[in-house]
Structures are given as C-alpha cells and as structure tokens.
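Every protein chain of the complex appears in place save one, which is left out.
So, chain A:
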Amino acid sequence: MKTGVPPLPGKKPLRPIKPAGVFLRLMKQKELLLMTIPLMALVIVFNYMPLYGWIMAIQDYKVVKGISGSPFVGADKFVQLFQDDQFYLVLRNTLVMGFLNLISGFIGAIVLALALNEIRVKWFKRTVQTITYIPHFVSWVVIANIAHMVLSPDGGLLNVLLQKVGLLESPFYFMAKEQWFWPIHTFLSFWKEVGWSSIIYLAVLSGINPDLYEAADVDGAGRLRKIWHISIPGLMPTAIILLTLSVGWIIQSGYESQFLLGNPIVLDYSEVLDLYAMRYSFQIGDYSIGAAISIFKSFVSILMVLSINYLARRTGSGRLI
C-alpha cells in the first residue's frame, strides 16, 4: 500500500513507513475507526466467537464446566456421530431436500424469467412479477400456516378440489404421509422463492443486445429459436456462477421450513442436521455432538464449493471464485 499523504513541498517523502507513521495515519482516520471498530467487534463476537465453540466437538462438554473445564476426548464425538444410524438418515434428508430445492429453484427461476421476458404487455408482466415476489417476503411461519390450511384433510382447498374432480374419494392426509414430505417441502420452497430468484435473470435478459434478436428475425428465426439460441446462451454465464455459489448451500437447506412443516409422523423424512443437533443438545444434553455437526456441515460445504470451482476451472468455464 503506497497510498497516503502526498509529500509536502520542501519535505522528504514519508517512505518507508515506520511504525510511528502507521500510528499517525491511523489517528488521522479516527472517524473511520469510530465508524467501524465497534461494528467489527460485533462481527468478532457473533460470527467468530462461535467458531471457538467448535472446540467442544473434541471435548466431553459439560455445561457447568464450560469449554475451559471440560475434558478433551479427541475424535470420540465424531466417531459416535458417524456410528449413529439416525445421523445418516438425517444427512440423507438434508442433502436430498437441499438438492431438490437447488434444482427446482434454478430451473424454475430461469423458466420464469424467460417467460416474463417474452411478455410485451407491460401491466401484465408487472402484475405477475409483483405477485410472485410476495411469498419471499413472508415468513416460513406464514407459509407453513398456508400449507397446512390448503392441504388440510378437513376442508383444505386441495382436498376439496381433488374430491370435486373425482381424483380422491376420501380426504387425504398430505402432511402425515412420509413420502409426501419431500415433494411438499420442495414445492413450497419453490413457490416461496422462484419469483425472487428470477430477478437477477430478468436483469441479465434485459441487458442482452437487441441487435442479436433483430439479426435472428432477419434470418427467419421464430420465438423459440430466439430463446434457444440467444436468450439461454446469454443467461448461461450468470446461471453457472449462481449455481456454483449455491452448491455449497446444499447441505444448509435450512431448518425453519422443516421445523414448521414436519411432525412426529414424518420425522424420518423431515429431520435435518440442524434440528438433529438441536435435539441432541437440548434433549439429550450432549452439546459436543451439536458442535461436531456444525463442523461437519461447514466442512462439507467448503469441500463442495472448492470441488465445483475446481471442476469449472478444469472444464474451461473460467475461475468462478
């Protein structure tokens, strides 16, 4: 860093910077320090201090003794975790739901953006956009309430509809069927976020050079060909970057939605890593397992991002991160 005070006329330039010089410059920026240091302290406390809690994973953590007083047990807790059948079930649920969300959301957002981009009637386009953003701003509590009401066997809309059409004879308990949990969860996540995720793709589409479409018109290309040969290739770079960034999040498919939509009957399909960690910690009192799960999640997450990044570089799509 060679920025700083330009040398005053008649004085020698202040290089090389001595410790005292650094201090002086810091003092000159005291307003900026005042703006940032208290906030950085909060970041350290709330984002970095929990990392210190990771030590618990190699301890037999006891609440009364704290991290400094609890005995170290090495990898025991990880061994215990990896020997638990329930852990693999929960890991499966987390990965499957994360993957389903990723793919449905990715494809859905692109299709929605492409469709909206074809709409020439301004008010229609705007209305659809405004409506599809709504669920993004609403809490999962509200979404779960809606889901529960629509899917209710007791006069819920879907049941009424299916019975009227004749597809169902008696009310169906959607929320109490294990094999229905993943589809319901995926659909709700899709429904909640697809409009919002399409914003970025719409922005990219509106940035595509209109000359390309005109040239295609001259060549006699129809709507679909223009979408296929111009719009979709135009979206690809952004789509690949966003896909890569979200791959790391597959294992973080959230816990709010599963917490609110799940129930004891569908637990084998609804429980995810965080909820499992919570149950272990609060019900069984083993906080070390909770910390071990956090470490495992971060580790997998980073591993996924790095390997996708590596693959992308190898296949020549450019360095992404």
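Note that in this section a contact is a pair of C-beta atoms (placed from the backbone, for glycine too) under 8 Å apart; a residue touches a chain by one contact, two chains touch by 3 or more; residues count from 1.
One rule holds for everything that comes next: contacts and distances are computed from a predicted model.
Missing chain, UniProt name from the options "Crispr-associated cxxc_cxxc protein Cst1", "YncE family protein", "Carbohydrate ABC transporter permease" or "Cytochrome B": "Carbohydrate ABC transporter permease". Touching the chain that is not shown, out of A:142, A:215, A:284 or A:311: A:142 (per the contact rule at the top). Only one residue from A:89, A:102, A:128 or A:212 touches the chain missing from this view: A:128. From the set A:88, A:173, A:228 or A:310, the residue in touch with the chain omitted from the display is A:173, counting the whole complex. Across A:31, A:85, A:169 or A:211, the residue that sits in touch with the chain not pictured is A:31. From the options A:79, A:115 or A:311, the residue with contact to the unseen chain in the full assembly is A:115. Those residues of chain A that touch the chain absent from the view are 1, 3-4, 22, 25-26, 29, 31-33, 35-36, 39-40, 42-54, 56, 66, 112, 115-116, 118-119, 124, 127-135, 137-142, 144-146, 148-150, 152-155, 157, 160, 173, 175-176, 191, 195, 199-200, 203, 220, 222-224, 248, 255-256, 259-260, 263-265, 274, 277-278, 281, 287, 290-291, 293-295, 297-298, 301-302, 305.
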